[in-house]
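Got a structure for you, written out below as C-alpha cells; questions coming shortly.
Omission of a single protein chain aside, the complex is shown with its protein chains in their original locations.
Entry: subunit A
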Amino acid sequence: MLRPRLKETDRFTRLAGSLLPLRSRCFSTQPAIESDSEADGSKSDLPKPYRTNVDSPSKHQRQHLAKFYTVPKSIERSLFGIFQHTKQSRQLNSFMGEMGVMVREPFLEIREYIESYDYSQPALRMVVYGKLGVGKSFILGHTLHYAVENSWLVIANSWMPEWLKRPKDTQPNAEDPTILETPVEGAIWLQHFRAINERLLEKLQLKTTSTWKFSDTEVIAEGEPLIKLVAHGIDRMKHSNQCVRSLLHEVKKQTNEGKTKTMVVLGGVNCLWETSYVKDPKKQFIPARNFHLLQSFKEILKNDWKNASAVVSVAAPALSLTHRNLELETVPSYMPQYLLGKEGFEFFEPFVPIRVEKYSDKEAESVLEYYTDMNFIQHPKGRTEAARNELKFLSGRNPRELRGLCGWI
C-alpha cells in the first residue's frame, strides 16, 4: 500500500539510491511522508518553534538563532553531495528526509566578517576551531551555502586529511621524484570544482592568462577558456595535479585582478603540517609538504592576493595521531596554536579565530524538539521533560554526543 505513494515522492527516490543500508531506509520512510504532507499545508504559515522558513543563509538573522532551516533540495543534491559531512550526519539527513542545518552564532559572525571586509586588503582568513563534535563542519557547510548563493567562486573540500592519509594512488612527480602526486584525488577534486562552479564559470567566461604545457602534444594555450584546463585534468588523470596547480594559480591571479571573488572553504587544514602514512623508497614517512596537491592548496591559503576570503577549520582528527602517539580522546588541546603547530600558526597569522561552542541550553532544547518531531527519538518517554534533562546532561550538550545518544532512543 505504501509503495506507490512512496515512489511518487522525490525523497524516496533519492534515498533508494543512497549509501544507506536497507534497514535505515525503512526507518526513514514514515517521518518523510509525514513531514512532506505537513510542509505542503503549513510551510507558508507558522513554522514550528524550532524551524525557520528562511532557507537562504544571506537572510539569516539573530532571530533565527537555534532554529533549523532546510537546505533546498537542489543545493542539497549538488553542493552537499560534493561537500560531504560525516557519514553519521548524512545518515541522519536520510532518516529525516531533509537536510536540516541549525543557524548558529559562529556562522553569523563569519558572515558579518565576510560582508564587512574591505577586499582591497589581503585575503580575509578565518580559522574555525572547537572541541570534537561541536559542529565545525556544519559551520563550514553553512558558509559554503552562503558563498554559492552569493556567486562566489568556491574552492572547497570538506576534509583535507583524506588526501594526506589515505590517497588512493600515488606516483612520483616527473620533474622532482621527491614530490608525490595523488592523481585520483586531483581528478575528483577538479570534477567537484567544475560541478560547484559550473554556472558561474559559464557566466564569467574566464580565460587562461598563460600557456600551460603538460607534454609535447598536450598544451593549453593562453586565452583558452579556463574550463578547458579543468577538463584536461579530468581526462588525463596523470596530469590532474599539475592541472590543479595551474588552475589555482589562474584563479588566484584573476581574482587578484578583480575578475571574480573567491571563497576558500577547507576542513582540517592542520594536516598541511603533518606527516602522512605513505612511505618513500627509503621507508620514511612522507611529510605533507611533499604532496603536490597539498602544496597547491597551501598556496591558495596565503594572503598574498585580494578579493578573497578563506574559511578553514582545524580539528584534532586531522592530526596524524599515530605518529604523535595519541588517541582522539587524549589530544591535549583543541586550540589552533596547538593543532597548527608553530609553523602553521605563523603561516596563518594574521587570522580571525572563530570558536564553535557546544549547544547552549536553547539550542539543545531546539535540537531535541527537532529530533522528537522527526521521530528520530521514538521512545514515548523520550518526549518527557525528564528524558530531555537526562539527555542534555549525559551528552554534555555536545552535538555529536547528543546525536549518538538519541540514536538509541
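Methods note: contacts are C-beta pairs under 8 Å (C-beta built on N, C-alpha and C of every residue); 3 or more make two chains touch, one makes a residue touch a chain; residues count from 1.
To be clear about the criterion, contacts and distances are computed from a predicted model.
For the omitted chain of this complex, the UniProt record lists the protein as "28S ribosomal protein S9, mitochondrial", which is one of "Centromere protein I", "ER membrane protein complex subunit 1", "Geranylgeranyl transferase type-2 subunit alpha" or "28S ribosomal protein S9, mitochondrial". The chain not shown here is touched by just one of A:61, A:88, A:121 or A:330, and that residue is A:330. Residue-wise, the contact with the chain that is not shown comes from A:131, picked out of A:60, A:85 or A:131.
Summarising the interface, subunit A meets the missing chain with residues 131, 329-330, 361, 386, 389-390, 392-396, 398, 401, 405.
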